[in-house]
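Right, subunit A next:
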Amino acid sequence: MDKNENILSIKNLTINFGGLKALDDVFLDIAPNQVVALIGPNGAGKTTLFNAISGLVKPDSGDISFDGKSIKWPKPSQLAKYGIARTLQGVGLYSGLTVLENVMMGADKHRNSYFIKDMLGLSSSNESSLKDRAMDALAWAGAAHLSDLSPSELTYPDSKRVAMARALVMQPKLLLLDEPAAGLGQDEIDTLAKLIKDLKRKCAILIVEHHVDFVSHISDEVYVLNFGKVIASGSFETVKRDPAVVAAYLGTDSSNHGGQL
Partner candidate 1 sequence: MALVAGVAVSTLAITALPATAASDPGVSATEIVLGMQLPQSGAASPGYNKVDDAMRGYFDYVNSKGGIYGRKIRLEVKDDQYKAGLTVSSASSLINKDKVFAFIGSVGTQTHISVIGDINRRGIPDLFVNSGYSGFYTNPKLYPNSFAALGTYVVESKIVGKYLKDTYPTKKIGILYQTDDFGRNALAGFTTAGLTFEAKKTAVNFIAGTQGSLGLASQLTALKANGVEIVIIAAVASATAIAVSTAAQLGYKPDKWVVTSVGSDATTFQTILGSKGVTPAVSAGLLSGIISASHAPSPGEATDEYVVAFKKINDDFNKGPDKRWDNNVLQGMNIAYMATSALFGVGKNLTRKGLVSYIENNGSKISTAALSPLAYSRTTHEAFTSFWIGAYDGATVLKPIDGTRVLYTTDSGTGPVTVSNYVRPALPADAIAKGA
Partner candidate 2 sequence: MSKASSYGRKNLVISILFTALVFFLSIKLDPYNQGQLSVALMFFIGILSIVLLTGASGQISLGQGALMAVGGFAAALGILNLGLSIWFAIALAVFAALLAGLLLGIAAARLSGPYLAGTTLVIALAIPSLATRFESVFGGDVGLTIDFGNPPAWLTSLMGEVGYEQWQLLATLPFATLALFFTSNILNSRTGRSWRALRDNEVAASLAGMKISETKIFVFVISSGFAGLAGVLYGLRGIVGPSVYPISLSLLLLTGAVLGGIRSILGALIGALLVVFLPDLIEWASGSFSPSEQIANYLPAMISSILLILTVVLNPGGIAHGLHHKKSHH
């Protein structure tokens, strides 16, 4: 795969926390309109990788390029500019905003130059376009009827929908989903899978997920992390039979892995 085609490309990413290598020479490529899943046991470094991509953690070394352009590691506030949207583990909705406002936050481009207009009450047209886009996104996520509620009044699956809508409304080129299936029932997971397949037509998706069944249904490519390293990558079918992956998940009765204490 030509790397210029990739929407996101990461090379040699290493992050140390104290003496601990949280990520070790990690690579990752995502092509447009592809769903890539990141799996691995707890503590393998999946969330750290997510955080690095979203600028919440600063890598010690490595390269990241987006849309074929190499950028220095992004700051969180630049993500939107690069067209990357992210959902947070534990949903991360703004508790003091209504559902609609939460999604409108995603739709907004955040420039203070609107302040004077806002203060004078002259931003109605902007507001209504933001609102329309937010309502569209909510409708897409099947949450339009929730728009006036506060996040604390939502069920967990519903708040996940809202979080998805908030990310989607940014019209990202790349969507980072952090454990979207966690805490959902089977019906809801099926709905989610449909949503993601639908979404794939609009953008590339990188997903951290534990629910393997779900991953197997939606992902084009899977990266398996363990101890901060990519131990396998490829289609789910190939990856799941990789002995290293089996060992990482189910443990080893007789392991010849090097011990690291």
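Candidate entries met the following condition: all candidates are chains of the complex that A comes from, given by their letters.
Just so it is clear, a contact is a pair of C-beta atoms (placed from the backbone, for glycine too) under 8 Å apart; a residue touches a chain by one contact, two chains touch by 3 or more; residues count from 1.
Source: prediction; values computed, not measured.
Looking at subunit A and the listed options 1 or 2, the chain it touches in this complex is number 2. Against candidate 2, the residues of subunit A that register as touching in their complex are 54, 56, 75-81, 85-86, 88, 92-98, 101-102, 104-106, 108-110, 112, 114-115, 118-128, 130-132, 135, 148-150, 166, 170.
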